[in-house]
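All protein chains but one are shown in place.
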Amino acid sequence: MPGYRRRESQKAGLPPGTLVHIGEQQPEAVQIHLIEYDKEGIHERRLADIEEAFVFGDTPVVTWIDIDGLQDVEVVRKIGEQFGIHPLVQEDILNTTQRPKVEDHGSYLFIAAKMIYSSEEQRIETEQLSLVVGANYVISFQEKTGRDIFEPVRERLRHNRGAIRQYGADHLAYALLDTPVDHYFGVMESLGDQVDQLEDLLLEKPETDLLQSIQQVRREVLFIRQAAWPLREVVNHLYREASPLVAQETRLYLRDIYDHLVQMIDTVEISREIVVGLLDLHLFNLNHRMNEVMKVLTIFTSIFIPLTFIVGVYGMNFHHMPELDLPWSYPALWVVMIAIGVGMVLFFRKKKWL
Amino acid sequence: MPGYRRRESQKAGLPPGTLVHIGEQQPEAVQIHLIEYDKEGIHERRLADIEEAFVFGDTPVVTWIDIDGLQDVEVVRKIGEQFGIHPLVQEDILNTTQRPKVEDHGSYLFIAAKMIYSSEEQRIETEQLSLVVGANYVISFQEKTGRDIFEPVRERLRHNRGAIRQYGADHLAYALLDTPVDHYFGVMESLGDQVDQLEDLLLEKPETDLLQSIQQVRREVLFIRQAAWPLREVVNHLYREASPLVAQETRLYLRDIYDHLVQMIDTVEISREIVVGLLDLHLFNLNHRMNEVMKVLTIFTSIFIPLTFIVGVYGMNFHHMPELDLPWSYPALWVVMIAIGVGMVLFFRKKKWL
Amino acid sequence: MPGYRRRESQKAGLPPGTLVHIGEQQPEAVQIHLIEYDKEGIHERRLADIEEAFVFGDTPVVTWIDIDGLQDVEVVRKIGEQFGIHPLVQEDILNTTQRPKVEDHGSYLFIAAKMIYSSEEQRIETEQLSLVVGANYVISFQEKTGRDIFEPVRERLRHNRGAIRQYGADHLAYALLDTPVDHYFGVMESLGDQVDQLEDLLLEKPETDLLQSIQQVRREVLFIRQAAWPLREVVNHLYREASPLVAQETRLYLRDIYDHLVQMIDTVEISREIVVGLLDLHLFNLNHRMNEVMKVLTIFTSIFIPLTFIVGVYGMNFHHMPELDLPWSYPALWVVMIAIGVGMVLFFRKKKWL
Amino acid sequence: MPGYRRRESQKAGLPPGTLVHIGEQQPEAVQIHLIEYDKEGIHERRLADIEEAFVFGDTPVVTWIDIDGLQDVEVVRKIGEQFGIHPLVQEDILNTTQRPKVEDHGSYLFIAAKMIYSSEEQRIETEQLSLVVGANYVISFQEKTGRDIFEPVRERLRHNRGAIRQYGADHLAYALLDTPVDHYFGVMESLGDQVDQLEDLLLEKPETDLLQSIQQVRREVLFIRQAAWPLREVVNHLYREASPLVAQETRLYLRDIYDHLVQMIDTVEISREIVVGLLDLHLFNLNHRMNEVMKVLTIFTSIFIPLTFIVGVYGMNFHHMPELDLPWSYPALWVVMIAIGVGMVLFFRKKKWL
Partner (left out) sequence: MPGYRRRESQKAGLPPGTLVHIGEQQPEAVQIHLIEYDKEGIHERRLADIEEAFVFGDTPVVTWIDIDGLQDVEVVRKIGEQFGIHPLVQEDILNTTQRPKVEDHGSYLFIAAKMIYSSEEQRIETEQLSLVVGANYVISFQEKTGRDIFEPVRERLRHNRGAIRQYGADHLAYALLDTPVDHYFGVMESLGDQVDQLEDLLLEKPETDLLQSIQQVRREVLFIRQAAWPLREVVNHLYREASPLVAQETRLYLRDIYDHLVQMIDTVEISREIVVGLLDLHLFNLNHRMNEVMKVLTIFTSIFIPLTFIVGVYGMNFHHMPELDLPWSYPALWVVMIAIGVGMVLFFRKKKWL
């Protein structure tokens, strides 16, 4: 059950602002990716050392430093020093169990969000995304090295698609926040497909045991909900509160994310209701089958038990049983027994059991 | 389960404001319908090309352009250009998975709503309705070509019924919003009838398996709820917020829609409770039948099993069984067995099982 | 299930303000009852035609026009014309599916409420009550002709009991609103009695099938809730908002109604919890009985099945069965079988099944 | 089910402010108890007639009139006249089904609360407490004559314990309100003990039928909740709203009651969850026992039914059954049957049924 609990307690007792990476250990090196752009042009470089990035820091163009991987605490510390980021924020960046939130620190905004995507084995995976948004720079921290969902944004920057290069760092931050939200829809759709399949299975093969699959989907819906709800508040705060770092034009776009998230949450809530409905259906099926089994048992028992009694009667060894000597009594007994059997069947049919 | 999930993810990675039609593909051509009216008169035309509509754009009369079908992205783009509609709004118009909302863009209002109607096969169908309301024009976008619920409004315009031609574009927008809300009531009533039928069936023929029908109704109630709740907020916003585009007289009418929607939502919530009650009733019936089956089984088994034991006793082949030789022992055994049977029946009757 | 759905859809497409009576058709004529009073005296008349009432309209005394029955649309239209009532309000008066609400139209207040009373067959019946409250007049519209709950108010007016004739039209409106609230308590009490009876039945005769009665009570509690909740808001609005039509002294009385309604709603919520508890109790009983039946079945089967096997053994026809020839083997077998039977009974008693 | 419904309807149609005692009839005489005190001294008297109390009315000391019993409407009317209490408040004092509330009438505060205590038979009993708090007097109305919880307050006054005689009438009112809240804790504790006992019983003797006891506790928890929730609002209002009748020092004490009530409500909510958990446990036990019974039945039936069939085979009377003539076939059959029996037992043990 990874992800729903937080391995925070390992830090109990340490002073606040102590930089410790909380999350899965990864063997790869951190990947640092630098893009500088303005309306006219774009520079792009992969850096081996984060300090190479600081030379560019004061140019008027927009600078985007993308840190892919949090395993190297030093990278975060150096960036924090260079850009004057508060130690508690640095700590939050490294703590991958952070709840989505936004903090206005005057000269920069700190935004934490969750990326969610389906892994190859159809399980939902999560990744922490932290953004530090300054006047002319964005620093993005992705928790896990390798899995990178920002390539479409880079493509739009490279080929100057859409209006992204016309705007400042705030618009870049919007584009980076919009990307995981778009992915939420993909995950939600694949969950929806699973729900559809489960439902079809339940209706066509009611005897399949789908409880675990249903519980799994239920938990994953909870999961997305947990990422989307606080992010909604984050985006709401960004487009409503008057931070000078967020331009008026960008607010309209943030509102667009907001609408998406509200729509998302609607879908999540409905999915929850549907999954609960599936559980009911499953239990109902179980009950229904039991009922059917009981009916078969009852019919067999009820028909044959009296007949067995009757043949038992004529298996008794009393010396004085006049019926036994009559030549027509054996066929007559068959007639009686068949009549009883047919009568029972008719009775059960009247009771709607057959 | 179409309609509760949104095929939004196909747009992941595209720049915002990219015009892509999200929704069912339709082969028909888009139908464009133009009405211009004021207190004195009314002009009405079907247009082959949207650009024909723009000649009329600046006259003092009210212009209503009704676009029936969203399959042609170009139509939306051209209207957007002509009327200065923000690219994100154009995108929202084409995205038929939009949640009901209202946006005030200064020179125009953008309103998104859902039309709901029962299809021929008694299933609930949904259709996106978008309205762009300017000072002297209304542009309405209906998602699906063909299905048109605005004919009564046109009739009222043509024959100058009610006060509709006395007022401006805001009142027309009100009339267009009022129409789907009126349809919600129709759908809700037909759902209510289904609920009544289900309930009657459950009481009269408790053995029918109605689980799927109940789940279906439950989902459709959820469906209407999902359309009505946010629309309530939209209408509330329209009649409370001071947009100069909405005249004071129109607000009274908007409040009327608001009251209808609140009433609607009340009904929806009660229907949900009733449907849950039906489910309980159904499960109860199932349990009850099982109980009855068990009783029959128990009675048969309990009466005949001891009797079968007794006849088994006298079927044994011991050489020294004195009872076997007595002439009256066979009839005596019958008396004993009948006494046992009758005793059991009386016992069960006392226990209220018969 | 009358009353929870609204037959509003028959009006779909009509212009707003169209006067159509929505509700049960009634054959009787509308009864119009006019009372004029001040501190000194009181005039009372039954009118055949509503226009007779308008002669009195401008006197300084308080005028109360009570319209008992909505079947004649003309009456409402004429009153609307005479007193300058907005067409949408007239429409609301005729629409008997109106949710309780209050509207301040400047020169008059429009109040909609629900009257609830138990019919002779112990079913709950509902009736729409609309009040138009002006500076010196109150017009009350009762949906159904005949059933009249305002007689006690008239008696108080006639005999000058309480302070009612000292105050103005607002106090009369208060008295008219207070009357249905008082009736809610009566209905709630009779429901409470039903709940008590159901509970006693469930405890004394657990085998009775009370599911339908419980569901019925549950629905009726929902019903009162649906009437009381919005009325609470109406009364709250009346005593808090500063309408010049409601005098300060009257607000204290309105607050009294408010307190009653809050108390009412408390009771309703508790009743709902108790009814759900009854359902649980009922299902529990069902389960419990099933359990008991199963035990009887198991005991019989478990005792007799091994015994039947044993007697079957000695009913076999093998030529070489030494036990059959021993003279004491038959009585010995009886001893063994009785021992087995008694052992089983003791075993079940130890297991607490007997 | 006394207490959860209100016998209010008997007043339907009476003018507001009519003084009618709603509640249980009591044969005893009303007890009137007068205490006057200031920092220096204290006078205490039992009065036969309420009018004796009015002589003291204007002294600068604090006067506390305690009315124990509401059966004499005249007492309330006379006090109302003397102290200028609004007729609606007098009505509320007599209506013992009043919901806890506070009303600021300028020259005095009216406070209604509920006293709750366990009766001798371990049932919860309720009693209405009304306080009228003026500048230098407190009048307390206790519903039921005899049961008196204010003796500790009187003791503190008599012996000048705590700061109570240093403060004014508002502090006395605080002390009187604090007393029932302290009793809530006692009742809640005894309920908690009952819950503990029920839980122990359920775990130790799962076959006991505790449904009614659980439902009883559940209802009593609801009961306390219904008293505590609105009282919390009352106290909150008293310590937040700026009534000149409540001194700043007293507010701190009121806040203390508020904290107690919040804590109380927390406990109540948790108790509700625990009681629901007990119900689940009970139903689970029921199911579990049924399961066990079924297993025993199945094992017996499944073992003996095939054996009975086999012995039936060799009880047949065919002339040509070669097995019957072999000398070792009877013992061989026993070996086979024992093998079948043991095999079945091993099979069931593998299935974890034994």
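A, B, C and D are the chain letters, set down in written order, and residue numbers restart from 1 in every chain.
Here is the rule we use: contacts are C-beta pairs under 8 Å (C-beta built on N, C-alpha and C of every residue); 3 or more make two chains touch, one makes a residue touch a chain.
Quick caveat: nothing in here was measured; it's all calculated off a predicted structure.
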In the complete complex, the chain left out here touches which of the visible ones? A, D
Answer key for D:Leu19, D:Val73, D:Leu201 or D:Met290 versus the chain not shown reads D:Met290
By the document's definition of touch, the residue of A:His21, A:Arg218, A:Arg232 or A:Arg255 touching the omitted chain is A:Arg218
The one residue from A:Ile42, A:Ala247 or A:Leu279 touching the chain left out of view is A:Leu279
List every residue of chain A that touches the chain not included in the displayed model. 1, 4-9, 11-18, 86, 88, 92, 97-99, 101, 103, 207, 209, 211-212, 215, 218-219, 222, 226, 279, 283, 286-287, 289-290, 293-294, 296-297, 300-301, 304-305, 307-308, 311-312, 314-317, 321, 323-327, 329-330, 333
Chain D, residues in touch with the chain not shown (by the definition above): 152-153, 155-156, 161-164, 175, 178-179, 182-183, 185-186, 188-189, 192, 195-196, 199, 203, 252-253, 255-256, 259-260, 262-263, 266-267, 270-271, 273-274, 277, 280-281, 284, 287-288, 290-291, 294-295, 297-298, 301-302, 305-306, 308-309, 312-313, 315-321, 352-353
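Methods note: only the chains that are shown with their structure count from here on.
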Pick same or different for copies chain B and chain C, depending on whether their interface residues overlap by over half. different
Cα superposition of chain A onto chain D: how big is the rotation, rounded to the nearest 5°? 145
As a quick test, compute the distance in whole Å between the mean CA positions of chain B and chain C. 26
Got the chain D residues that touch at least 2 other chains? 315
Think of each chain as a node with edges to the chains it touches; is that a line, ring, star, complete or other? line
